[in-house]
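Below is one structure, written out as structure tokens, with a few remarks after it.
The full complex has more chains than appear here; those shown keep their coordinates.
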């Protein structure tokens, strides 16, 4: 049987830890595949890499292990049960053996100020940082005899990089790298470059804008690998993209859409930093204007509320105008656990990118827009049209097989 | 210019009164067409009957006028403004001249117990009741030189009729009519028969089950007229049908969906009667099970809260299960004015049914499912697929023209 690797950048974060526990439980057939889109009926007949063929490894900047991270989630957040941890303990220990110290590069004070960082994670020469990534990825692939490896960026959201001419053209970016000039690089940029170097599909599940700069997209296209991002659509924005079409169908004019997000995990702590939050908020707020096609008053706020842990709570207020100019409202409260919602999507996307690679497809994968707040290169924000795009792709993948 | 009639059964109720005010204001170009689907861009190039070609008339069982009903809505509910009433006053008076006393027939104690009924509305012989309807419809058509007339049932929700063999076969229903046996008939049944007799398109905008019995559908098909129903999708169910697909797309399993509807107008008062409410609740509750394809715990409650008037408030609580069996929730509060939401849909549907008649189409119109809680003959409850059905139809109508 063939084997495929998923290389998690941010391997002991909430999403990765939940993913590792869940994938192990699925491989052991201990749980049903709830929340996993790639195991729902629309994928019947599509030759995805089987769950049991997937092998995890990754980079983590903190001196942490999956086993202890999982225990902490169980204790603090309740989204992993003690019974589950017992079931998957051995597997987590094995994966922990495949997790290496990660790379910090222009990551900003919020991230580089995290407690418990490994010693060897700070780099100033981009060549050395990239070299470390390549060595670790190669060893992961060889030691585990993997046919393909997908590189997944699920680390904390980076601040937006300073604009730089090298961001626009792959050759220029390579020149700065060759010269050892770190200015235009963020950690996410280097991970994406590593994926291009090794012919690995690349997934940016975060809003980090350094990951899919125009120059990087060029590099990935030149390497003929499929890639996609950015910013997994897990909660409030998912609901937004399901509801906005309703107003359009009925010619109900949205006057104001205010969204307030409360969360308390490490992600929330990082996003309490303005520089990191602004990239996230921009990602969450652009959807409405793009989709509706008329100006409206809208705002997205993210607040750090430590007591909530990973149990995100979002309240949205939608004020709209109907017949005779009458004003009405819809409000919703979303209470979801971000890691629980994100982890299966990462599995889905990794499988789909591996499939694309096997089918010798490359470049951005617009049929995966359904999974992202800011789908790369795409302006399709209607959840339902996104779902139909996926359906069309699956139909062609099914026919071809 | 050609002219088309809309015959409103329940002509001075909240929906009809709002419709009359709004249509008049639209014809006078005093307001923009917010909330009117048939004036949104997807209808560009489709040869719908123009708004200015529409003429209103109808039946009303209460001794009431549009002018006074509109004033009461302005005072009690605030959804019609004094300025608007001044603009449309003359038009309302003209329409009032085209409203005749309606027909009560096995309508149940809630409806026949309403205050202020006309004297001449009670019938026991279905032949006499039908005759009255036919006479009034014919006069409306002739006096106003109308090319076509669509019959629209927007009266209060009737209780479900006792099951009767004649409900299944049109010939049997005709036999009972001929024999003067009123048992199998409700008022809505007779209105639909009248539409069939005169070749008028028929619209059941209410959940009243007597309107589109199998025998009635046969009659309408035999008369080669287009028809559609039932139960306009204006509020909570609209949101439901937009959100349910989101859970399906993401393989998130809905465990419970509880919906609580609070409303205070005459509709709410009628629905406070168990017999009338049960037909409504059934219509609101069937959607989820049909759509999701698995059993779930769900409940729809309608409560009469007089202080709200027509400002419906609905709270829905959705409990769902994601990855690793983790439970999360979404709740929403919808605050909308039912008449404001319903009135433009009736205009949309009337125009679409008139278009169908002009295009010599007949029978149920599944591309109008978007507008109904219980689309006739259809099992399509996904709002987005419903919208695509409409889009496909409009594309073909556009090509043909």
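Each chain gets a letter, A and B, in the order it is written, and its residues are counted from 1.
Here, a contact is a pair of C-beta atoms (placed from the backbone, for glycine too) under 8 Å apart; a residue touches a chain by one contact, two chains touch by 3 or more.
Please read these numbers as outputs of a predicted model, since none were measured by experiment.
Novice: Taking the 2 displayed chains as part of a homomeric complex, how many copies does that complex include in this file?
Specialist: Spelled out: 2 chains shown, and the full complex contains 4 copies.
Everything that follows uses one rule, which is that only the chains that are shown with their structure count from here on.
Novice: Rotation angle, subunit A onto subunit B: superpose the C-alpha atoms of these two copies and give the value as a multiple of 5 degrees.
Specialist: About 180 degrees, rounded to the nearest 5.
Novice: Between subunit A and subunit B, what distance separates the C-alpha centroids? Give it in angstrom.
Specialist: That pair's centroid distance is 45 Å.
Novice: Hey, which residues of subunit A end up touching subunit B in the complex?
Specialist: 18, 21-22, 25, 31-37, 39-40, 79-81, 84, 238-239, 242-243, 245-246, 249-253, 321-326, 328-337, 340-341, 343-344, 370, 383-384, 387
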